[in-house]
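Here's the structure, in structure tokens; my notes come after.
Here the complex is missing a single protein chain, while all its other protein chains stay put.
Chains: A and B, in written order; residue numbering restarts at 1 for each.
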Amino acid sequence: MPGGDSTRMPAGADVVEARPSFLARFFRDLVRSPKGMVGFVIIVILLATAALAPLLAPHDATLQVLTDRFLPPFYAEGGSVDHLIGADNMGRDLLSRVILATRTSVTVALIVIAIIMVFGSAVGLLSGYFGGIVDTLLMRLVDFQLSFPFILLALLLLAIFGPGFSTLIVALSVAFWVNFARLVRSETLKLREAEFVQAARSIGVSHAAIMIKHILPNTLPSIIVLATLDIAVIIISEAAMSFLGLGIQPPTPSWGMMISDGRNYLYDSYWMVLGPGIAIVVTAVGINLFGDFLRDTYDPRQSRL
Amino acid sequence: MSDALLTISDLETRYRTSRGDLRAVDGASLTVRPGEAVGLVGESGCGKSALGQSIMRLIQPPGRITGGRIDFAGRDLLTLGDREMRRLRGREIAMIFQDPMATLDPVQRIGDQIAELLEFHTDLGRTAIRKRVVEMLDEVGIPQPAARYRNYPHEFSGGMQQRAIIAAALILQPRLVIADEPTTALDVTVQAQILDLLRRLQESQTNTAIILVSHDLGVVSQLCDRVCVMYSGEVIEEASTGEILADPRHPYTVGLIASMPRLDVEGQTLNPIPGSVPDAINPPPGCKFAPRCPRAMDRCRIERPVLRDHGSGRSVACHLYD
Partner (left out) sequence: MTEAAPPAPGRPLLQVEGLVKLFAVRRGLLEAFSRPKTFVHAVNGVDFTIGRREKFGLVGESGSGKSTTGKLVARLLEPTGGSVRLDGEDWLTVSGSALRRRRRDVQVIFQNPFLSLNPRWSVESIVAEPLLTHQVLPRHEVRDRVATLLREVGLDPRHMRRYPHQFSGGQRQRIAIARALALNPMLLVADEPVSALDVSVQAQILNLLARVGAEHDLGMLFISHDMSVVRHLCDRVGVMYLGRLVEVAETRSIFREPRHPYTRSLLSAVPVPGKRQRFEPLQGEIPSPLAPPSGCVFHTRCPIATERCRVEVPLSREVAGGHRVACHHA
């Protein structure tokens, strides 16, 4: 116990007390953090929009009304409230497209994050717990993977499987699982030596049970923080891939694709890019703020438990 | 006492927590005379470390000193500004912490770290400073001091690191040294050597008083003439070392001594104090030891006892003696 740290709480602070539920504590912490609140609100709006997209969109996002081509937003001359942020080169309502694209991005992000959390954690756990040859092999796999530029990987998969939703999911999953594996591995390495794990061994608990019941729950805070931050990156990567035409295919709208469509009309009809661009930025910022809040509050490395 | 070097009166130090203010030091009073060795004894949560840090004004947010006075050589330390405190630290009051690696900079040579103190507080030239540091390293028993001046902290053993810290603490001949559990992290044979060293230095530097903070009454009795016992943020008994062991008066002190296993006693029955330390955020009304006290009276649960002078250096905060 270092004696030089005068900011440490003196002992005696952790007296027996009833602990409010996790949710109650979470909201209490959230309310105290401005950036947490902002991020949380943005995320809630995002999820709500994704869930209720068809109901929220004022128009059919794929309906082409050629007379409305390049209609500017409502505040510019010639615009109307009917198409709040204007229409694109095919006369489709931009607001509706942005809203529907939210569903695309959120779906992709959630699927990918689920896959990489499960797979990455499994690999990390096994690697960190058993060490030895298992660790060496798995970590070499990770190294190999990391040395592959993401775009190259995506192109490779594209060549094999053709563009589309599944290819996109696979490409993103393959690219992002390694971070999870490394994080879980390093946490496992630390936890493996913890006294409560030694205690479980001395009781005769099996390796599997130790990994799943003892080590994994203690890595959850770090996993959740990383997942939150990764979601933002995944959404941006999805946008990038769709921008390049490697991901979501028309007619399903996607922010990246919308920006790609609007690229050629940037000077005259900037509003084609404005909507999706702002959507991406706000989403990424919101998720990052929330992720920051989570890390500040729950990162075990900064824990005062 | 007008000839006292340090007089702490009703000191209060609190830490803000989500549940309220934690009263680390809750009205503690203490006196130290020049050149005296005083032990500050208590278990964890009693506030002894917080008290030491409060004297040095090292309390950082969420902690703050909320009341009382600390009179040091005629000045109230709580009224001094940052710059004045910095001049005081190291020069007049020095502190030794439990973990030497927390105090020593791992990337700077040991000798240079001690020299820095002299550079900051004195006008001596580099050669003079270096000479003084080597002398001090020798005095604390570090072999080949001139060569070891150039060592880094990790090249020293735990015991030697602590000796280096002691050298740094004493080099400016401060009037007061606060040693917060200086030997707790050391092996028992190394601890004995360090206590020996401290005793020797204390005897030779007659103008330096020392407050030895420890949970170990055995350690304290090797060095100190007087002992103050702390419980839940207050000093509840003060006496000479011999008296505290032979005739403890406060029921907590009695219980503490009865629960200590002693090396020199065979077939001991340990009588632990039942219960646990009170909540430092919402302490019970009246005497804080009352819930665990075998001799508690009704008055104890209502009125907090005050530290009263029993004469000849004895003070006790207990209604049994009021």
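Keep this in mind: a residue touches a chain if its C-beta (ideal position, glycine included) is under 8 Å from a C-beta of that chain, and two chains touch if they have at least 3 such contacts.
Since the model is a prediction, treat every value here as computed from it, not as a measurement.
Colleague: Sort by label and list the shown chains the missing chain touches.
Modeller: Looking at the complete complex, the unshown chain comes into contact with A, B.
Colleague: Which listed residue (B:5, B:171, B:256 or B:316) would be found touching the missing chain in the intact complex?
Modeller: Of the candidates B:5, B:171, B:256 or B:316, B:256 is in touch with the missing chain.
Colleague: With the missing chain put back, one of B:18, B:189 or B:206 would touch it. Which one?
Modeller: B:189
Colleague: Among B:44, B:144 or B:207, which one touches the chain that has been omitted from the display?
Modeller: B:44
Colleague: So which of B:3, B:82, B:123 or B:264 would be touching the chain we can't see?
Modeller: Reading the full complex, the residue touching the unseen chain is B:264.
Colleague: Where the complex has a chain not shown, which of A:145, A:218 or A:249 is the residue touching it?
Modeller: Going through A:145, A:218 or A:249 one by one, A:218 is the residue touching the chain not shown.
Colleague: Just to verify: which one of B:78, B:245 or B:306 makes contact with the chain not shown?
Modeller: With B:78, B:245 or B:306 as choices, the missing chain is touched by B:245.
Colleague: Against the chain that's been left off, what residues of chain A make contact? List them.
Modeller: Within chain A, the residues that touch the unshown chain are 14-19, 194-196, 198-206, 209, 214, 217-218, 305.
Colleague: For chain B, which residues reach the chain that was dropped from this view?
Modeller: Interface residues of chain B facing the absent chain: 43-44, 157, 159-160, 187-193, 195-196, 215-222, 241-242, 245-246, 255-257, 259-264, 266, 268, 270-274, 276-277.
Basically, only the chains that are shown with their structure count from here on.
Colleague: Please tell me the distance, in whole Å, between the geometric centres of chain A and chain B computed from their C-alpha atoms.
Modeller: 51
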